[in-house]
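With one protein chain removed, the remaining protein chains of the complex are shown where they sit.
And then chain A:
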């Protein structure tokens, strides 16, 4: 059987060693969704491929279709964000958490998710550009990525009865903010500023988001992480390693 050759552009999420000199590259592709491909010989120093297939970069590649793993046959860098991200430790840990979140939000390999691809690419770009503090970029990414998965926390109404308003209590099992009447036992009562920040991050309102204080950011991060992990079966390993100072 002749294997099909195909082309796509993708963000590299994860690179793992395979055998003596190969890598398995996990990517989120514009058309192909989450895909995995083998890059042969890239760890040898004579390989021209290696630098282009590093984590967090945007690449244009040609692959030979495989049953489980595709094989990379050609690759060009579009924007190789990896190096700039690695020069800022906080950005590196945030990019790692974004990559792991992207993997977990795409449980089925090969299923197209254009919005998540664009969101992931945008997040890597602003991390590389140091446009905003990296933890804000990560939290905004998680909130917006969850929206596509249908898990976004309800922030401008009661998650139970739908009553519109800036409700003060927050319940992770209920799915977000809850009104005084619906509020289940054990609901959290975050500071109003933390909820304002979460709404700003979900909407991409960077002016409000960057004006927030550190303590408020930590509070929002905690709620966002708890909300994400509640929807995933296993914890995200990289989240606890995110540099938050």
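Convention: a residue touches a chain if its C-beta (ideal position, glycine included) is under 8 Å from a C-beta of that chain, and two chains touch if they have at least 3 such contacts; residues count from 1.
Here, contacts and distances are computed from a predicted model.
Colleague: Absent chain per UniProt: "Recombination protein RecR", "Electron transfer flavoprotein subunit beta", "Aspartyl/glutamyl-tRNA(Asn/Gln) amidotransferase subunit C" or "L-serine dehydratase"?
Modeller: Going by UniProt, the chain not displayed is called "Recombination protein RecR".
Colleague: For a quick check of understanding: of A:11, A:61 or A:97, which residue touches the chain that isn't displayed?
Modeller: A:97
Colleague: Taking the entire complex into account, which one of A:161, A:226 or A:241 touches the absent chain?
Modeller: Residue touching the absent chain, from the options given: A:241.
Colleague: On chain A, where is the contact patch with the chain that was removed from view?
Modeller: Touch set of chain A with respect to the missing chain: 14-15, 19-21, 23, 42-47, 49-56, 82-83, 85-89, 92-93, 96-97, 99-100, 237-238, 240-242.
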